[in-house]
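Take a look at this one; I'll ask things after.
FYI, not all chains are in this one, though none of them got moved.
The first chain written gets the first letter, and so on, giving A and B; residue counts start at 1 in each chain.
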Amino acid sequence: MNTRQLEQLARKLLDGTLVLEEFVIEATRAATADLGEAQIDLDRKRRCGYPEVVFGQGKAVSTLEKIFHRLVAEKVDVLSTRISTEQAAELVQIFPSAQYNPVARTFRIPLGETDGRLAKRQGHVAIVTAGTSDLPIAEEARETLLWMGVQVTMVVDVGVAGPQRLPEHVPQLEEADAVVVIAGMEGALPSVVGGHVSCPVIAVPTSVGYGANLGGFTALLSMLNSCAANVTVVNIDAGFKGAYVAGLIASRARRR
Amino acid sequence: MNTRQLEQLARKLLDGTLVLEEFVIEATRAATADLGEAQIDLDRKRRCGYPEVVFGQGKAVSTLEKIFHRLVAEKVDVLSTRISTEQAAELVQIFPSAQYNPVARTFRIPLGETDGRLAKRQGHVAIVTAGTSDLPIAEEARETLLWMGVQVTMVVDVGVAGPQRLPEHVPQLEEADAVVVIAGMEGALPSVVGGHVSCPVIAVPTSVGYGANLGGFTALLSMLNSCAANVTVVNIDAGFKGAYVAGLIASRARRR
C-alpha cells in the first residue's frame, strides 16, 4: 500500500465512508488470496506489471488446480512453468481450454475473451541458442514472451564453434529491444552477441554438456565474467526469467 | 560490417568510386586502432551505442596514457574504471581536465566542448545499496550513469535487517526505468526490491562481509536464485556493468 492509497482510505474514514474497524482492515490487509498451502499474490499485476506465474515443479496437481481456478476467477491469463507431461495430462482434463507445450513444459490458460494482447504485440525480443540441445529452454522463453504480448524472433544453433553462422543473423538481432542468449558448455555465445548489438543481452546458461560443465555452472560463471558490457545473467536453465526480463525491457522501450 | 554497408561499398566499386584494391581493403578492415599492446575498438559507439570503456586495473600508466590520447583524438568522452590512486596521481598530470573519483576509482576525461549530454539527461535509474560499505561500488555505478547521460537517484543503506527502511523509498523506485541493487553478505535486497517494482532490477553482489560470504560468491548465488522474476545479475563488485545495462534500458525506454 503506497502513500496515495493510504491517503484515499484516510479521506474515506474522515468522510464516514469507512468506519474505524473497516479502515484498519483495509489499510493493513494485503491483496493476497490465502489457499491454505499457498498465498496467491493478487496485487502482483498492479505492483509488477504482470500477474504471478506459477512454478509447477514439485507441486501436487491438486494444489495447482486450486491455484489455477482462483487465478481464472480473478480473470488472470494463467502461465505455469516446469509442468511435467504427467502433471499436464491431468490438468488438461480439468482445464480443457489450456495449451500445453511439451518441449517448453509450459501450461497456459488464456483468457476466454479474444486475447487482445496477442493482437497488439509490442516490443521485440530475439532469442538466440548456441545449440540444438538448448531448445527446451528457448521454448520456455518463447512461451513467456508470447504470454507477455511481446514479438519474438528465434535464431537457433549458432554457437561459436561455427563462427560463420552468427554474422548473417546480426541484422535481425539489431532490430530487437533485447536479446536472450541461451548456451551451455563454455557459454561463450552471449559475449560474442554482446559485441555485435547495442541493446541489453540476457544470458541464460543451460545444463547442456558433460563433465566439467558442472551441470551448467561453467556456462554460468563464464557469462558472469563476460567482457561485453551489456551482458547480464540469470540462473541455469532459467528460460522463463531470461525472457521475462527481456520482455520487461522491450515493452518499456515501446511503451513510451 | 552489415549487409547494407557492404551493398554501399559494392555500389561504389561498380560506379568506379573505389577501385578493386580499395574495395577489398574497405570491405574487410575493421575500425580498430592498433597500439601494439592494445587494439582500440573505434567502431564500438556505432555498433554498441557507447564508446569503449577502459578497464584500468593492472594496466601500466604508459599504456593507459597511449589509449586515452588516442580516444581523445577520436573525440571520445573517456571513462576508465578501477584506476588506483597511484595511477590517478600520474594520469591527472597528463590529462589536467580529467576528473578522478577516489571512492569510485573512476577516471574521466570529458569532451572539451560543453558536455551537451549532461544537459539533456534522459532515462532514470535508481541505485540502491544494502549497507554503507557498498558505497564504492555504488559510486562506480553512479559515475557510469552520469557518463551515459542518464539521471540517477541514490538510496543508501536500506538492507533487509532493518525492514522499515525500504518501504518509504518505494515511491522513488517506482519512478525509475531500471533499478541497480548493490548488496553483499546474504544478498537478499534485490529480491525484496524486485517484489516492489515493475521495472528490471540489476543485482550487483559485493564482496562486503566475511567468512562464508566467500568473497561475494554467496551474495552472487543468492541473487541468481532470486524468486523475484525481474532480477538479473552481474559479476561481483561489477558496479560499472550493472549501471551500464541499467543505463541501456533507461535510455531505450526514454528514446521512443
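Assorted remarks:
Following the convention adopted for this analysis, a residue touches a chain if its C-beta (ideal position, glycine included) is under 8 Å from a C-beta of that chain, and two chains touch if they have at least 3 such contacts.
Note that this is a predicted model, so its numbers are computed, not measured.
The total count of identical chains across the complete complex in this file is 8, with 2 shown in place.
Heads up, the rule we're going with is that only the chains that are shown with their structure count from here on.
Listed in rising order, the residues of chain B touching chain A in the complex are 2-4, 47-50, 53, 170-171, 174, 177, 195-200, 202, 220, 224-225, 229-235, 240-242, 244-245, 248-249, 252-256.
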